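Here's the structure, in structure tokens; my notes come after.
Rather than the whole complex, this shows some of its chains in their spots.
By written order: A, B and C. Residues from 1 in each chain.
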Amino acid sequence: MPRIVVDVMPKPEILDPQGKAIVGALPRLGFTGFSAVRQGKRFELTVDGEVTEAVLAQAREAAETLLSNPVIEDVVKVEVVEA
Amino acid sequence: MTISADTSKKFNIDTVENAAKTPDAELPWAELGLKEDEFGKVNEILRRRPTAAELAMYSVMWSEHCSYKSSKVHLRQFGDKVTDQMKEHLLVGIGENAGVVDIGDGWAVTFKVESHNHPSFVEPYQGAATGVGGIVRDIISMGARPVAVMDPLRFGAIDHPDTARLVHGIVSGIGGYGNSLGLPNIGGEVVFDSVYQGNPLVNALAVGVLRHEDIRLANASGVGNKVVLFGARTGGDGIGGASVLASESFDDAKPSKRPAVQVGDPFAEKVLIECCLELFKAAVVEGIQDLGAAGISCATSELASNGDGGMHVELTKVLLRDPSLTPGEILMSESQERMMAVVKPENVEAFEAILNKWDVEFSWLGEVTDTGRLIIDWDGETIVDVDPRTVAHEGPVYERPYQRPSWQDSVQADEFTGSVQDAGRPASSAELAAAVVELISSPNLCSKEWVTKQYDRYVQGNTALAMPDDAGVIRVDEETGLGVALSTDANGRYSYLNPYDGARAALAEAYRNVATSGAKPLAVTDCLNFGSPEDPEVMWQFAESVRGLSDACQELGVPVTGGNVSLYNQTGGVAIHPTPVVGVLGVFDDVARRTASGWKEDGQAIYLLGTTAAELNGSEWANLRGHLGGQPPKVDLGLERQLGEILVNASRDGMIDAAHDLSEGGLAAALVESSLRYGVGARVALEELLERDGIDLFTALFSESHGRAVVAVPRSEEVRFKDMCTARGFAHLRIGVVDAAGGQLEINGVDPLSLDALREANESVLPKYFD
Amino acid sequence: MSFPLIGEAAAVAADARSVRELTGAKIGVITFPGSLDDRDAARAVRLAGGTAVALWHGDTELGDVDAVVIPGGFSYGDYLRAGAISRFAPLMSKIIDAANSDAKLPVLGICNGFQILTESHLLPGSMIKNDHLKFICRDQVLRVENNNTMWTSDYAAGQEITIPLKNQDGQYIADEKTLDALEAEGRVAFRYVGFNPNGSRRDIAGITNAAGNVVGLMPHPEHAVEAGYGPETVYSRETGVGGSDTDGLGFFTSVLNKLVGGAK
């Protein structure tokens, strides 16, 4: 069944405590090539049937209203993937 | 939206009819963990070969975990040694999901401790979380509202590279699940010892409260009553072994992958709790059973065999998370957050309304019958037709050989006193002060606040004592203040040195902790964590521990109401120390009388109750010196009982304002802990004690003799308190006075210890390793 | 002085006269799936002298209540984001309307309730994971920065109180402009004192809307309303300061007094 992927990331100006912890841990594990890490969310919505424009519009609206909080997060992608 | 099993897909369904026709079909009984004679017994019971689904059921229900086949013959002592007097407060004893104890005024309490050791090593967060989830469902299924949890934990060496992973995962898993359920965490243990390196112990205790008339039991009675499965959907959790049921696999497609670990959904469980309580209140369930190990196999066979003896269910009705599950897998699945209930037909509508209100999914699987058979159909064809008792209760019982370990004598002969390490015994006032600091900053005696502050101790608003006090105390009745106290304890080193006495010591300590808080000890639960029962030396440790615990329960007059056995706790053939975790429940008429472990009021007299002998074997001090040998401290349960009575009376009659029992770390640890509790110091002089008990200052401070406690007595109560101890002939000695202004703990012959320095030493240990 | 026995302070919580007057006021406590401190909030209302009314998230009518408490817990498991799913409950839209209406329904959001209020945009900003990434339960000192709200009028301005704090996602954040505006308008209602337990911007523990009827905070006043069951403020290990076990009662007496006093 087709899926729609929604990616949500913390706004750049917002401190991201989880990303900060990861970037601190990376060098301790020998991963030295990275200067910053941010952790966001990835949602996979399985579509019942065909991905019409209407369904895609629903996904975009759900991304903006439920799946992200615009005060702290940006929706960075809403994209169809076939399974 | 309800997806049931996809019956359009073609399974090779192994029906009862088919089994009768194909007696010689090959079955993977060995892969499913059955022994040859056990498989033979199944054939004998059925008078034919089992179907694949029946084989799945018997193999999981006859596993060590579900059938207690190695431990049963020993556990009987818990029942055999119970006197009528001990049963006085028991409303439900061993054998149900959890025991139920009468605490007066029509109130009852149910409590139980269980292990989730192995899953927690593989996936610490989820393993620990689902451990809490499982024990809480046991409590709900008795008809009770869960009101608190506790978590006795054991890890490997604090500085081992793998320990931080386990500590972080397990502690956040316990917190993540318990906090989300709204259950205050009121106590537990954190022990570090390299014997638990590859095999941490994660035990979880839950306690619930109910009115007498609300007790629910797991039985399916009333022919024609409906059987319903509700809560989370069934997925492929915990059925790794079942994939060998080749005869069951799809014709056309391989089943999808089965999860390696179970993931908990605390939100689903919280909703399940509230939903069940509403069902109980509406009186619409006749019998109820949680789904834990062995899932539907266990729930159907136990409900049926405890009831009128028959049940007929249609397995395709089960709501699935993964539609590729085979019937055998559905029967074995250990998906979390599910319950099974029996409902009268006239209550079906009311039942559904409550589930719909809480958005809980359910499916009606079948009904109670009078056939004496448990019949399970798959799309109308019978795949299981068994006597449920043979599945649930008549599993194999082993009299495993046991034998006192060859090394036991030499270990017991290796006393700490007189050993090489003993040469360095601290003696000067500076050395003794340094020793106290070393002791209270050791991994086992340091503050556990790094752990406990990750747990909600306030939720429900009834917590009267929690960490770091000796027992957790919960108010049950807001009107009267009726409440309970709980403590769990075990000392693996004592049990290693002498498993009989070690188990008695565990009970003695938990009993003492409860009494120290001011509650009258009433009942016991236990989680017996041991190595492999196939090793006769481990089996001996087990047998001795059960004998010791059951004897001790009889001596103290407190019955075991339920518990759990966890075997095969070993890595690379090396078993953990025998670790019988004992939980004691006590009752208060009014929790307002509870006694905290720290003193506060300047000038109050500090008394030491009990006598001190030179008992350093197995002690925390010996452990710090790398020594483990000799006989552990002597247990005298008559004295424990007397001490308990004194503590409870003194608390009830307002004779003491603080009390702290002496256990690991002895008097030194107790004095420091009671001072740090509220940041109020003391001046202590032990000369009289040394003289009376014939010991030196080091022994007075570090010996771990049982049967002792320190208490703070208001000046106005001193005479009354002393008279009470004298009348009872119990050793008591004024050893000091509370000193609020000094900001230090002053012990004659020991350099003064500033509370700030003690606090820093005591509280910085876990953050240093785990932050 | 001996340590107060459990229950003593509760009995003297409100004198007999005010109890009689206050019981008239009805304070709704809403329960979502996964709410945990709803029964505790109701108890606090009762101990303060009011009448607690249980509300259900799925109801479509608010009914006859004079104020609402959105209690703590893990509604919907805190899944997705704390408060994100609850914010869309049918009863929440009624509460949002009533809070914004001329009637200015008093609303107090505690912990998860505060998160729901920010997700609902009744209050600005948001909560993210604690800076140390762990759940934390401790007795916490707060300063009451604004005692002109419906829920804080029984405190003195600048008064320090100790109440329990327990959360995983308690770090208050907002952009600098919003923070400056909150400060300028006196809408920072509570600040952490001595120790910032989660990295919240400018030590903010709670805020109010401009009208002072909607207040949210992370710590739990409803767990400091009964002697013996509150923070051990008399000799707290964690805070090292004195105080009482019942510092949280003022939230509930404040709103009751305001309601009875005709501020409604």
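As a convention for this text, contacts are C-beta pairs under 8 Å (C-beta built on N, C-alpha and C of every residue); 3 or more make two chains touch, one makes a residue touch a chain.
Everything numeric in this text was worked out from a predicted model, so none of it was measured.
Colleague: So how many copies of each protein chain are actually in this file?
Modeller: The structure file's complex resolves to the formula A x2, B x1, C x1.
In this text, only the chains that are shown with their structure count from here on.
Colleague: By mean C-alpha position, what chain is farthest away from chain A?
Modeller: Computed centres place B farthest from chain A.
Colleague: Hey, how far is the Cα centre of chain A from the one of chain C, in Å?
Modeller: Roughly 32 Å separates the two chain centres.
Colleague: Between chain B and chain C, what is the gap in Å from one C-alpha centre to the other?
Modeller: Centre separation, chain B to chain C: 35 Å.
Colleague: Counting only Cα atoms for the centres, state how far chain A is from chain B in Å.
Modeller: 41
Colleague: Counting only residues that touch at least two other chains, what does the list for chain C look like?
Modeller: Touching at least two other chains: 132.
Colleague: Spell out the part of chain A that touches chain C in their complex, as residue ranges.
Modeller: 10, 13-18, 21, 66-67, 69, 71-72
Colleague: Can you list the chain B residues touching chain C in their complex?
Modeller: Residue list for chain B touching chain C: 172, 175-176, 179-182, 265-268, 270-271, 274, 357-359, 452-464, 475, 478, 481, 591-594, 596, 598, 600-601, 657, 676-680, 714, 771.
Colleague: For chain C, which residues are in contact with chain A within the complex?
Modeller: Chain C residues touching chain A: 80-81, 84-85, 88, 118-119, 124-126, 128-133, 171, 173-175, 199.
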